[in-house]
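A single protein chain has been omitted from the complex, and every remaining protein chain is retained in its original position.
So, chain A:
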(Lines give C-alpha, C1' and ligand atoms only; values in the text may rest on other atoms or scores of the structure.)
Protein backbone atom coordinates (compact mmCIF):
# COMPACT_ATOMS: atom_id res chain seq x y z
CA UNK A 1 0.00 0.00 0.00
CA UNK A 2 2.64 2.49 1.09
CA UNK A 3 4.43 1.82 -2.17
CA UNK A 4 1.66 3.81 -3.89
CA UNK A 5 1.77 6.57 -1.30
CA UNK A 6 -1.46 5.43 0.34
CA UNK A 7 -1.19 4.50 3.99
CA UNK A 8 -3.78 3.65 6.58
CA UNK A 9 -2.94 6.88 8.44
CA UNK A 10 -3.45 8.96 5.29
CA UNK A 11 -6.79 7.32 4.64
CA UNK A 12 -7.90 8.03 8.21
CA UNK A 13 -6.65 11.62 8.04
CA UNK A 14 -8.38 12.25 4.71
CA UNK A 15 -11.52 10.59 6.02
CA UNK A 16 -11.51 12.96 8.98
CA UNK A 17 -11.14 15.87 6.55
CA UNK A 18 -14.15 14.70 4.58
CA UNK A 19 -16.18 14.37 7.79
CA UNK A 20 -15.16 17.87 8.83
CA UNK A 21 -16.12 19.27 5.42
CA UNK A 22 -19.49 17.52 5.65
CA UNK A 23 -20.10 19.03 9.06
CA UNK A 24 -19.77 22.52 7.58
CA UNK A 25 -22.98 21.87 5.67
CA UNK A 26 -24.79 21.27 8.92
CA UNK A 27 -23.56 24.04 11.21
CA UNK A 28 -23.32 23.19 14.86
CA UNK A 29 -22.77 25.90 17.38
CA UNK A 30 -21.23 24.95 20.71
CA UNK A 31 -21.34 27.23 23.69
CA UNK A 32 -19.62 26.82 27.04
CA UNK A 33 -21.86 25.56 29.83
CA UNK A 34 -24.66 24.61 27.46
CA UNK A 35 -28.35 24.39 28.26
CA UNK A 36 -28.86 21.38 26.04
CA UNK A 37 -29.00 21.03 22.32
CA UNK A 38 -31.46 21.70 19.53
CA UNK A 39 -31.67 20.09 16.12
CA UNK A 40 -33.79 21.68 13.43
CA UNK A 41 -34.45 20.66 9.86
CA UNK A 42 -35.38 23.44 7.47
CA UNK A 43 -36.39 23.43 3.84
CA UNK A 44 -33.36 23.78 1.57
CA UNK A 45 -33.87 27.06 -0.24
CA UNK A 46 -34.10 27.31 -4.03
CA UNK A 47 -32.51 30.77 -4.07
CA UNK A 48 -28.69 30.65 -3.94
CA UNK A 49 -27.65 31.83 -0.45
CA UNK A 50 -31.21 31.53 0.83
CA UNK A 51 -30.17 29.27 3.73
CA UNK A 52 -27.60 31.73 5.07
CA UNK A 53 -30.08 33.68 7.17
CA UNK A 54 -31.20 30.63 9.17
CA UNK A 55 -27.61 29.47 9.61
CA UNK A 56 -26.68 32.90 10.97
CA UNK A 57 -29.74 33.11 13.22
CA UNK A 58 -29.14 29.62 14.62
CA UNK A 59 -25.57 30.54 15.43
CA UNK A 60 -26.62 33.73 17.17
CA UNK A 61 -29.38 32.01 19.14
CA UNK A 62 -27.02 29.23 20.18
CA UNK A 63 -24.41 31.66 21.45
CA UNK A 64 -26.92 33.85 23.28
CA UNK A 65 -28.66 30.94 25.00
CA UNK A 66 -25.76 28.53 25.38
CA UNK A 67 -27.45 25.91 23.30
CA UNK A 68 -25.79 23.53 20.88
CA UNK A 69 -27.60 24.26 17.63
CA UNK A 70 -27.62 21.91 14.66
CA UNK A 71 -29.41 23.02 11.53
CA UNK A 72 -29.98 20.66 8.60
CA UNK A 73 -31.36 21.73 5.24
CA UNK A 74 -33.45 19.15 3.42
CA UNK A 75 -34.71 19.81 -0.07
CA UNK A 76 -38.06 19.00 -1.58
CA UNK A 77 -36.60 17.58 -4.78
CA UNK A 78 -37.73 13.99 -4.89
CA UNK A 79 -39.93 14.76 -1.88
CA UNK A 80 -37.04 14.27 0.52
CA UNK A 81 -38.46 16.65 3.10
CA UNK A 82 -41.91 15.04 2.93
CA UNK A 83 -40.36 11.60 3.40
CA UNK A 84 -38.24 12.80 6.32
CA UNK A 85 -41.30 14.27 8.03
CA UNK A 86 -43.31 11.07 7.51
CA UNK A 87 -40.43 8.89 8.75
CA UNK A 88 -39.87 11.01 11.87
CA UNK A 89 -43.57 11.02 12.66
CA UNK A 90 -43.80 7.24 12.30
CA UNK A 91 -40.67 6.52 14.32
CA UNK A 92 -41.31 9.32 16.82
CA UNK A 93 -37.70 10.37 16.68
CA UNK A 94 -35.54 12.79 14.76
CA UNK A 95 -35.18 16.55 14.86
CA UNK A 96 -36.66 18.75 17.58
CA UNK A 97 -38.32 20.90 14.98
CA UNK A 98 -38.86 20.63 11.25
CA UNK A 99 -40.14 22.67 8.31
CA UNK A 100 -43.61 21.44 7.47
CA UNK A 101 -45.16 21.76 4.05
CA UNK A 102 -48.43 23.68 3.84
CA UNK A 103 -50.80 20.79 4.63
CA UNK A 104 -48.56 18.94 7.07
CA UNK A 105 -49.58 20.71 10.30
CA UNK A 106 -53.01 19.11 9.89
CA UNK A 107 -51.67 15.70 8.93
CA UNK A 108 -49.32 15.52 11.90
CA UNK A 109 -51.36 17.66 14.32
CA UNK A 110 -51.44 14.97 17.00
CA UNK A 111 -47.66 14.77 17.07
CA UNK A 112 -46.92 18.48 17.06
CA UNK A 113 -46.44 20.60 20.14
CA UNK A 114 -49.02 23.43 20.32
CA UNK A 115 -47.34 26.82 19.89
CA UNK A 116 -50.23 29.00 21.06
CA UNK A 117 -48.07 30.85 23.59
CA UNK A 118 -45.48 31.78 20.97
CA UNK A 119 -48.11 32.90 18.47
CA UNK A 120 -49.94 34.89 21.11
CA UNK A 121 -46.80 36.91 21.89
CA UNK A 122 -45.89 37.35 18.23
CA UNK A 123 -49.42 38.40 17.26
CA UNK A 124 -49.52 40.91 20.11
CA UNK A 125 -46.36 42.43 18.73
CA UNK A 126 -46.90 42.22 14.96
CA UNK A 127 -50.64 42.08 14.46
CA UNK A 128 -52.69 39.63 12.41
CA UNK A 129 -51.20 36.58 10.77
CA UNK A 130 -51.78 35.76 7.13
CA UNK A 131 -55.21 34.05 7.07
CA UNK A 132 -54.01 31.24 4.81
CA UNK A 133 -51.17 30.48 7.22
CA UNK A 134 -53.70 30.42 10.06
CA UNK A 135 -56.05 28.13 8.08
CA UNK A 136 -53.20 25.67 7.52
CA UNK A 137 -51.30 25.88 10.82
CA UNK A 138 -54.21 25.77 13.26
CA UNK A 139 -55.98 22.52 14.12
CA UNK A 140 -58.52 22.06 16.85
CA UNK A 141 -58.08 25.69 17.85
CA UNK A 142 -54.34 25.31 18.48
CA UNK A 143 -51.35 26.49 16.51
CA UNK A 144 -49.47 23.33 15.48
CA UNK A 145 -46.35 25.26 14.61
CA UNK A 146 -45.14 28.75 13.85
CA UNK A 147 -45.74 30.00 10.29
CA UNK A 148 -42.30 30.43 8.75
CA UNK A 149 -40.69 33.22 6.81
CA UNK A 150 -38.06 31.10 5.03
CA UNK A 151 -39.59 29.28 2.10
CA UNK A 152 -43.00 30.89 2.33
CA UNK A 153 -43.99 32.17 -1.08
CA UNK A 154 -46.71 33.85 -3.09
CA UNK A 155 -47.25 33.28 -6.80
CA UNK A 156 -48.02 36.55 -8.53
CA UNK A 157 -47.38 37.12 -12.22
CA UNK A 158 -43.77 37.50 -13.31
CA UNK A 159 -44.16 39.34 -16.60
CA UNK A 160 -41.79 40.08 -19.44
CA UNK A 161 -42.87 43.73 -19.63
CA UNK A 162 -41.20 44.27 -23.00
CA UNK A 163 -43.05 41.37 -24.66
CA UNK A 164 -46.33 42.22 -22.96
CA UNK A 165 -46.16 45.79 -24.23
CA UNK A 166 -45.07 44.78 -27.70
CA UNK A 167 -47.61 42.01 -28.31
CA UNK A 168 -50.54 42.74 -26.00
CA UNK A 169 -50.21 46.51 -25.71
CA UNK A 170 -50.20 46.39 -21.89
CA UNK A 171 -47.63 48.39 -19.94
CA UNK A 172 -47.47 46.45 -16.71
CA UNK A 173 -44.91 48.76 -15.11
CA UNK A 174 -47.22 51.72 -15.58
CA UNK A 175 -50.18 49.68 -14.33
CA UNK A 176 -48.36 48.36 -11.24
CA UNK A 177 -45.47 50.74 -10.48
CA UNK A 178 -42.93 50.18 -7.70
CA UNK A 179 -44.93 52.40 -5.38
CA UNK A 180 -47.78 52.04 -2.93
CA UNK A 181 -50.38 52.98 -5.51
CA UNK A 182 -52.08 51.41 -8.48
CA UNK A 183 -51.28 52.95 -11.85
CA UNK A 184 -53.61 53.72 -14.74
CA UNK A 185 -55.37 50.63 -16.06
CA UNK A 186 -54.80 48.56 -12.89
CA UNK A 187 -58.57 48.25 -12.46
CA UNK A 188 -58.72 46.61 -15.89
CA UNK A 189 -56.21 43.92 -14.90
CA UNK A 190 -58.83 41.17 -14.94
CA UNK A 191 -58.95 37.57 -16.13
CA UNK A 192 -60.72 38.78 -19.29
CA UNK A 193 -57.86 41.17 -20.10
CA UNK A 194 -55.50 38.35 -19.26
CA UNK A 195 -57.20 36.06 -21.80
CA UNK A 196 -56.84 38.67 -24.55
CA UNK A 197 -53.17 39.17 -23.69
CA UNK A 198 -52.63 35.39 -23.60
CA UNK A 199 -54.06 35.09 -27.12
CA UNK A 200 -51.88 37.93 -28.42
CA UNK A 201 -48.70 36.52 -26.89
CA UNK A 202 -49.56 33.04 -28.13
CA UNK A 203 -49.90 34.40 -31.66
CA UNK A 204 -46.54 36.15 -31.27
CA UNK A 205 -44.83 32.89 -30.28
CA UNK A 206 -44.23 33.79 -26.64
CA UNK A 207 -47.21 32.08 -24.95
CA UNK A 208 -47.85 32.44 -21.24
CA UNK A 209 -46.08 29.62 -19.38
CA UNK A 210 -48.90 28.36 -17.20
CA UNK A 211 -48.61 24.74 -16.07
CA UNK A 212 -51.77 22.62 -16.09
CA UNK A 213 -50.35 19.44 -14.60
CA UNK A 214 -50.43 18.04 -11.09
CA UNK A 215 -47.71 20.08 -9.38
CA UNK A 216 -48.29 22.90 -6.93
CA UNK A 217 -47.63 25.78 -9.34
CA UNK A 218 -50.49 24.53 -11.51
CA UNK A 219 -52.88 23.87 -8.65
CA UNK A 220 -52.15 27.27 -7.09
CA UNK A 221 -52.82 29.52 -10.06
CA UNK A 222 -55.86 27.53 -11.17
CA UNK A 223 -57.09 27.73 -7.56
CA UNK A 224 -56.77 31.52 -7.66
CA UNK A 225 -58.83 31.63 -10.89
CA UNK A 226 -61.53 29.47 -9.28
CA UNK A 227 -61.72 31.81 -6.29
CA UNK A 228 -61.72 34.86 -8.57
CA UNK A 229 -64.90 33.49 -10.15
CA UNK A 230 -66.33 32.46 -6.78
CA UNK A 231 -66.10 28.81 -7.80
CA UNK A 232 -65.99 26.39 -4.90
CA UNK A 233 -66.18 22.63 -5.22
CA UNK A 234 -67.21 22.05 -1.60
CA UNK A 235 -68.64 24.05 1.28
CA UNK A 236 -66.93 24.57 4.66
CA UNK A 237 -68.12 21.16 5.83
CA UNK A 238 -66.79 19.36 2.78
CA UNK A 239 -70.10 18.71 1.04
CA UNK A 240 -69.65 18.90 -2.73
CA UNK A 241 -71.23 22.00 -4.27
CA UNK A 242 -70.79 20.99 -7.87
CA UNK A 243 -74.33 20.53 -9.15
CA UNK A 244 -76.00 23.64 -10.56
CA UNK A 245 -72.93 25.68 -9.68
CA UNK A 246 -72.85 28.49 -12.25
CA UNK A 247 -69.63 30.02 -10.90
CA UNK A 248 -67.80 26.72 -11.17
CA UNK A 249 -68.91 26.24 -14.77
CA UNK A 250 -67.88 29.82 -15.56
CA UNK A 251 -64.39 29.29 -14.11
CA UNK A 252 -63.95 25.99 -15.92
CA UNK A 253 -65.18 27.46 -19.18
CA UNK A 254 -62.70 30.32 -18.79
CA UNK A 255 -59.78 27.95 -18.11
CA UNK A 256 -60.67 25.73 -21.06
CA UNK A 257 -60.65 28.80 -23.33
CA UNK A 258 -57.38 30.03 -21.84
CA UNK A 259 -55.70 26.64 -22.26
CA UNK A 260 -56.00 26.99 -26.06
CA UNK A 261 -53.46 29.81 -25.90
CA UNK A 262 -50.93 27.93 -23.79
CA UNK A 263 -48.13 25.66 -25.04
CA UNK A 264 -49.67 22.30 -25.99
CA UNK A 265 -47.59 20.37 -23.47
CA UNK A 266 -48.57 22.30 -20.32
CA UNK A 267 -50.50 19.21 -19.14
CA UNK A 268 -47.14 17.59 -18.38
CA UNK A 269 -45.35 20.59 -16.93
CA UNK A 270 -43.82 20.40 -13.49
CA UNK A 271 -42.89 23.21 -11.11
CA UNK A 272 -39.70 23.93 -13.00
CA UNK A 273 -41.17 23.99 -16.52
CA UNK A 274 -42.65 27.47 -16.16
CA UNK A 275 -39.35 28.78 -14.78
CA UNK A 276 -37.54 27.34 -17.78
CA UNK A 277 -40.09 28.86 -20.16
CA UNK A 278 -39.44 32.32 -18.72
CA UNK A 279 -35.67 32.03 -18.35
CA UNK A 280 -35.28 30.73 -21.92
CA UNK A 281 -37.12 33.79 -23.23
CA UNK A 282 -39.91 31.67 -24.72
CA UNK A 283 -42.65 32.94 -22.46
CA UNK A 284 -44.10 36.36 -21.72
CA UNK A 285 -45.63 35.54 -18.33
CA UNK A 286 -45.56 32.96 -15.57
CA UNK A 287 -47.07 32.74 -12.08
CA UNK A 288 -44.18 32.21 -9.72
CA UNK A 289 -42.23 33.61 -6.77
CA UNK A 290 -39.11 35.56 -7.72
CA UNK A 291 -36.94 32.43 -7.87
CA UNK A 292 -37.32 32.27 -11.67
CA UNK A 293 -36.25 35.89 -11.93
CA UNK A 294 -33.36 35.28 -9.47
CA UNK A 295 -32.07 32.40 -11.60
CA UNK A 296 -32.54 34.46 -14.77
CA UNK A 297 -30.43 37.19 -13.14
CA UNK A 298 -27.61 34.67 -13.00
CA UNK A 299 -28.20 32.67 -16.19
CA UNK A 300 -30.03 35.01 -18.57
CA UNK A 301 -29.54 38.62 -17.40
CA UNK A 302 -31.18 40.02 -20.54
CA UNK A 303 -34.39 38.22 -19.51
CA UNK A 304 -34.20 39.25 -15.84
CA UNK A 305 -33.78 42.92 -16.81
CA UNK A 306 -37.17 42.79 -18.54
CA UNK A 307 -39.14 41.08 -15.77
CA UNK A 308 -41.70 42.81 -13.58
CA UNK A 309 -43.79 41.17 -10.87
CA UNK A 310 -47.44 42.20 -10.65
CA UNK A 311 -50.51 40.87 -8.80
CA UNK A 312 -52.71 38.18 -10.28
CA UNK A 313 -55.64 39.43 -12.36
CA UNK A 314 -59.03 39.94 -10.72
CA UNK A 315 -62.17 37.94 -11.39
CA UNK A 316 -65.84 38.81 -10.89
CA UNK A 317 -65.52 37.88 -7.19
CA UNK A 318 -62.24 39.64 -6.50
CA UNK A 319 -58.50 39.34 -6.83
CA UNK A 320 -56.76 36.40 -5.16
CA UNK A 321 -53.08 35.74 -4.77
CA UNK A 322 -51.88 32.15 -4.44
CA UNK A 323 -49.92 31.80 -1.20
CA UNK A 324 -47.98 28.76 -0.01
CA UNK A 325 -46.63 28.98 3.52
CA UNK A 326 -44.16 26.79 5.32
CA UNK A 327 -44.79 26.17 9.02
CA UNK A 328 -42.06 25.16 11.44
CA UNK A 329 -43.36 22.52 13.81
CA UNK A 330 -41.96 21.17 17.05
CA UNK A 331 -42.39 17.44 17.54
CA UNK A 332 -44.21 16.53 20.72
CA UNK A 333 -41.59 13.81 21.22
CA UNK A 334 -38.76 16.38 20.96
CA UNK A 335 -36.43 16.65 23.95
CA UNK A 336 -36.03 20.38 24.32
CA UNK A 337 -39.42 21.87 23.50
CA UNK A 338 -39.05 25.05 25.54
CA UNK A 339 -35.81 25.99 23.79
CA UNK A 340 -37.32 25.02 20.43
CA UNK A 341 -40.21 27.41 20.98
CA UNK A 342 -37.81 30.16 22.00
CA UNK A 343 -35.83 29.59 18.81
CA UNK A 344 -38.93 29.82 16.61
CA UNK A 345 -39.99 33.00 18.38
CA UNK A 346 -36.50 34.39 17.86
CA UNK A 347 -36.36 33.74 14.12
CA UNK A 348 -39.81 35.27 13.60
CA UNK A 349 -38.86 38.63 15.10
CA UNK A 350 -39.20 41.41 12.53
CA UNK A 351 -35.47 42.07 12.10
CA UNK A 352 -34.77 38.35 11.74
CA UNK A 353 -37.60 37.87 9.26
CA UNK A 354 -36.14 40.77 7.30
CA UNK A 355 -32.77 39.02 7.26
CA UNK A 356 -34.45 35.96 5.69
CA UNK A 357 -36.11 38.16 3.07
CA UNK A 358 -32.83 39.91 2.27
CA UNK A 359 -30.79 36.72 1.97
CA UNK A 360 -33.42 35.12 -0.25
CA UNK A 361 -33.41 38.15 -2.60
CA UNK A 362 -37.00 38.90 -1.64
CA UNK A 363 -38.34 35.36 -2.17
CA UNK A 364 -39.47 34.72 1.43
CA UNK A 365 -42.69 36.27 2.69
CA UNK A 366 -43.11 36.65 6.48
CA UNK A 367 -46.34 35.37 8.00
CA UNK A 368 -47.35 38.69 9.55
CA UNK A 369 -49.16 41.10 7.25
CA UNK A 370 -47.38 44.03 8.93
CA UNK A 371 -44.09 42.75 7.49
CA UNK A 372 -44.85 43.47 3.84
CA UNK A 373 -42.84 46.70 3.77
CA UNK A 374 -39.25 45.47 3.86
CA UNK A 375 -36.72 47.45 1.86
CA UNK A 376 -35.53 44.43 -0.12
CA UNK A 377 -38.69 44.41 -2.23
CA UNK A 378 -38.09 48.06 -3.16
CA UNK A 379 -34.40 47.84 -3.85
CA UNK A 380 -33.91 44.40 -5.46
CA UNK A 381 -33.17 44.48 -9.17
CA UNK A 382 -32.46 44.75 -12.01
CA UNK A 383 -34.69 46.45 -12.85
CA UNK A 384 -34.96 48.13 -9.46
CA UNK A 385 -38.45 47.63 -8.04
CA UNK A 386 -39.10 44.52 -10.09
CA UNK A 387 -40.44 42.63 -7.05
CA UNK A 388 -42.01 45.59 -5.24
CA UNK A 389 -45.46 44.13 -5.88
CA UNK A 390 -44.47 40.58 -4.90
CA UNK A 391 -45.97 40.59 -1.40
CA UNK A 392 -49.58 41.61 -1.24
CA UNK A 393 -50.03 45.38 -0.64
CA UNK A 394 -53.17 47.27 0.35
CA UNK A 395 -53.52 48.95 -3.06
CA UNK A 396 -53.63 45.54 -4.79
CA UNK A 397 -57.08 45.04 -3.28
CA UNK A 398 -56.39 41.35 -3.20
CA UNK A 399 -56.66 38.44 -0.79
CA UNK A 400 -54.10 35.74 -0.11
CA UNK A 401 -55.55 32.35 -0.97
CA UNK A 402 -54.91 28.65 -1.24
CA UNK A 403 -56.76 26.36 -3.61
CA UNK A 404 -59.74 24.45 -2.21
CA UNK A 405 -60.13 26.55 0.92
CA UNK A 406 -62.49 26.79 2.79
CA UNK A 407 -63.04 23.03 2.60
CA UNK A 408 -62.07 21.19 5.79
CA UNK A 409 -58.27 21.00 5.68
CA UNK A 410 -58.16 17.16 5.69
CA UNK A 411 -60.27 17.10 2.54
CA UNK A 412 -58.72 20.21 0.98
CA UNK A 413 -55.30 18.61 1.37
CA UNK A 414 -56.32 15.56 -0.64
CA UNK A 415 -58.05 17.62 -3.33
CA UNK A 416 -55.03 19.92 -3.54
CA UNK A 417 -52.38 17.21 -3.68
CA UNK A 418 -54.35 15.19 -6.21
CA UNK A 419 -54.81 18.37 -8.28
CA UNK A 420 -58.53 17.94 -8.81
CA UNK A 421 -58.91 21.47 -10.19
CA UNK A 422 -56.38 21.11 -13.00
CA UNK A 423 -57.53 17.58 -13.77
CA UNK A 424 -61.15 18.59 -14.24
CA UNK A 425 -60.05 21.25 -16.74
CA UNK A 426 -57.69 18.79 -18.45
CA UNK A 427 -60.46 16.20 -18.82
CA UNK A 428 -62.43 18.71 -20.86
CA UNK A 429 -59.70 20.62 -22.69
CA UNK A 430 -57.32 17.73 -23.37
CA UNK A 431 -59.46 14.64 -22.87
CA UNK A 432 -62.43 15.94 -24.84
CA UNK A 433 -64.97 15.10 -22.12
CA UNK A 434 -68.15 17.09 -21.74
CA UNK A 435 -68.43 19.52 -18.84
CA UNK A 436 -71.19 17.36 -17.28
CA UNK A 437 -69.08 14.24 -17.45
CA UNK A 438 -66.00 15.97 -15.97
CA UNK A 439 -68.03 17.53 -13.17
CA UNK A 440 -69.62 14.16 -12.43
CA UNK A 441 -66.14 12.68 -12.11
CA UNK A 442 -65.10 15.54 -9.82
CA UNK A 443 -68.07 14.97 -7.51
CA UNK A 444 -67.45 11.23 -7.30
CA UNK A 445 -63.75 11.79 -6.53
CA UNK A 446 -64.56 14.22 -3.73
CA UNK A 447 -67.16 11.89 -2.23
CA UNK A 448 -64.64 9.09 -2.36
CA UNK A 449 -61.99 11.19 -0.62
CA UNK A 450 -64.41 12.01 2.19
CA UNK A 451 -64.81 8.36 3.08
CA UNK A 452 -62.70 6.32 5.50
CA UNK A 453 -62.39 9.21 8.00
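Following the convention adopted for this analysis, a contact is a pair of C-beta atoms (placed from the backbone, for glycine too) under 8 Å apart; a residue touches a chain by one contact, two chains touch by 3 or more; residues count from 1.
The criterion applied here is as follows: contacts and distances are computed from a predicted model.
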UniProt protein name of the chain not shown, from "Sugar ABC transporter permease", "Cyclic pyranopterin monophosphate synthase", "Isoquinoline 1-oxidoreductase, beta subunit" or "Fatty acid desaturase domain-containing protein": "Sugar ABC transporter permease"
From A:135, A:191 or A:267, residue that would touch the chain that is not displayed: A:267
Of A:64, A:120, A:434 or A:448, the residue in touch with the unshown chain: A:448
Hidden partner chain, touching residue among A:134, A:253 or A:410: A:410
From A:83, A:179, A:246 or A:394, residue that would touch the chain that is not displayed: A:83
Where the missing chain touches chain A, by residue: 79, 82-83, 86, 103-104, 106-107, 110, 213-215, 263-270, 273, 276-277, 280, 282, 410, 413-414, 417-418, 423, 426-427, 430-431, 441, 444-445, 448, 451-453
